[in-house]
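For this depiction, one protein chain was excluded, whereas all remaining protein chains were kept in their positions.
Going in written order, the chains are labelled A, B and C, and every chain counts its residues from 1.
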Amino acid sequence: MADERDELIRAGRLFDRRGWVEGTGGNLSARAAAGGFWITASGSHKGELTREDFVRVDIDGTLLETGAPGRRPSAEVAIHQTVYRLFPQTGAVYHVHSTEANVVSLFSNGPMLRLAPLEVLKGFRVMEDNPRVEIPLLPNWSNVAQIAADMHARLANSPPPRIPAALIRLHGITVWGPDALTARHYVELLEYILRFMVQARSAGVEEDW
Amino acid sequence: MADERDELIRAGRLFDRRGWVEGTGGNLSARAAAGGFWITASGSHKGELTREDFVRVDIDGTLLETGAPGRRPSAEVAIHQTVYRLFPQTGAVYHVHSTEANVVSLFSNGPMLRLAPLEVLKGFRVMEDNPRVEIPLLPNWSNVAQIAADMHARLANSPPPRIPAALIRLHGITVWGPDALTARHYVELLEYILRFMVQARSAGVEEDW
Amino acid sequence: MADERDELIRAGRLFDRRGWVEGTGGNLSARAAAGGFWITASGSHKGELTREDFVRVDIDGTLLETGAPGRRPSAEVAIHQTVYRLFPQTGAVYHVHSTEANVVSLFSNGPMLRLAPLEVLKGFRVMEDNPRVEIPLLPNWSNVAQIAADMHARLANSPPPRIPAALIRLHGITVWGPDALTARHYVELLEYILRFMVQARSAGVEEDW
Partner (left out) sequence: MADERDELIRAGRLFDRRGWVEGTGGNLSARAAAGGFWITASGSHKGELTREDFVRVDIDGTLLETGAPGRRPSAEVAIHQTVYRLFPQTGAVYHVHSTEANVVSLFSNGPMLRLAPLEVLKGFRVMEDNPRVEIPLLPNWSNVAQIAADMHARLANSPPPRIPAALIRLHGITVWGPDALTARHYVELLEYILRFMVQARSAGVEEDW
């Protein structure tokens, strides 16, 4: 029988091939029909997930079900809770670590990062010529609760972002979408833009966008 | 039974592994023996195509057949129509988005981009020493019809290009060939040249070609 | 029946996909329940290992068992012995060659290399903000015994390193962990950090960390 975890397992495998979830990095979640959301357990390798490597938690973080005894939710569950709480239409939240996202996180000292105006922004329903789109750029803290609090403070008081994503400095991106498949496509597209930005700067052809 | 879509499915899988069709990016088409051409449906992931993810359209864009109910042609079908119309020997048209193509699209402000004189140009039947070959470099527009019109205007009034390809700025390449397999080889070769051009510039060894 | 070699075979395959064990490069070992440790045989390709491609040696290097007749231990077995001797909790030692590790080995002329303060350091239990973590940077010698002696001299007289790894200049990293799976994750994480450091410097955004 199909299970919300299956698309997360698949996404993890694809992200692993790209090198975006090295070690036991990254965390993936999706809303569960049974209530709350499934999230990867702490310490699991995202390229080799099974259904046992997930726990189901309520939006306030209460543990509802574990795929296998002893599994605990990802240490970064608070970030997922923040996103589900702020954007109730969210069906899945992915947090991955690419080197490119980390490099790009040093391109701006401010609170926002402008994305290069690539055509692929259409994948986020950005339909104008030479679009001006930014994503929040948050500081990193070893205390995950502080990251989640920053993210809440930043996103709760702004209009809903055009790109459903935030970048945490020297850490990685958090991306969300209406369902697990769309969220995966969003990760691919955002990582594509960030990869382009690194290459353009390395080649010295970056423009003033 | 073999079907023109099968080679497109295969090409999509190969392009996906390279990161050239992120999200639901890119679009692939091939002439159909039954008339018109098969083109990927809007919103499909090119690494995971099935025959259902295609529609068959006439050269004027009229929908002839859908792989599955409700599928609509790629939003960029007009670009494919333009190519089939201008170059009647064309059997397949591929449009893909690599980061390198986007970086290279910033190397020239003019209407053409000179390709580095690599030996692999022989794959396009360019057989001279230190060849001087250019491809059209077109502006990008959110309105696809405008891209198609630009491409028509540029290509209709020139001798047939030596390299069957055009580059759309910050968007990607469109490549065509006599059949789907050859067109796939052409994509590989052109992306190879563009990748080289990015690396050569990043390493500071680009010459004045 | 499970065997300590199986996780090494798997690790070799994964490292090969990344290009970290080109030719017959790299060497992998894990403690054996039967005594001593299994190490890859000299001349084996790490992406295509079978159980025959290992030999079991005592911690002093005495050959205990060969997977197939005539196999000899990796020429770099002395480095593995050094690690097992210095850190008795070590369950596995991996030595791989990435181009990025070699590039980064030129970032410092001193005896240590500071790692960029990326969030993934948490995978090594480094839990503070903006962590300051270094790994030993050793000279390379064609005489492997000299590398092993240098490593012993450097590590024997220091507190246990926070990151269980050393970098040998223009050669590669040696990484160890309590078990083969954890050691593999450590390799992925350290290579991730080194890859980031190369990209950040190439893009000109490296900070003073």
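As a convention for this text, contacts are C-beta pairs under 8 Å (C-beta built on N, C-alpha and C of every residue); 3 or more make two chains touch, one makes a residue touch a chain.
Not measured: the values here are computed from a predicted model.
**Q** Among the chains present, which touch the one that was left out?
**A** B, C
**Q** Would you mind spotting which of B:Arg72, B:Arg132 or B:His185 touches the chain that isn't drawn?
**A** Of these options, the touching residue for the absent chain is B:His185.
**Q** Could you tell me which of C:Thr82, C:Asn102 or C:Thr182 touches the chain that is not displayed?
**A** Of all options in C:Thr82, C:Asn102 or C:Thr182, contact with the hidden chain holds for C:Asn102.
**Q** Counting contacts across the full complex, list the positions on subunit B that touch the omitted chain.
**A** Touch with the absent chain occurs at residues 18, 116-120, 122-123, 127-129, 185-186, 188-189, 191-192, 195-196, 199-200, 202-205, 207.
**Q** Give me the subunit C residues in contact with the hidden chain, please.
**A** Touch with the absent chain occurs at residues 19, 22-25, 45, 97, 99-100, 102-103, 106-107, 140-142, 168, 170-172, 198, 201-202.
As a convention for this text, only the chains that are shown with their structure count from here on.
**Q** Draw the chains as dots and join the ones that touch; what shape do you get: line, ring, star, complete or other?
**A** Line.
**Q** Please report how far subunit A has to rotate so that its Cα atoms sit on those of subunit B, a copy of the same sequence, as a value between 0 and 180° in steps of 5.
**A** My answer is 90 degrees for the C-alpha fit.
**Q** Subunit A to subunit B: how many Å between their CA centres?
**A** That pair's centroid distance is 31 Å.
**Q** Go ahead and note the Å separation of the Cα centroids belonging to subunit B and subunit C.
**A** Whole-Å distance between the two chain centres: 43.
**Q** Going through subunit C residue by residue, note those that touch at least 2 other chains and give them in order.
**A** In subunit C, the residues touching two or more other chains are 202.
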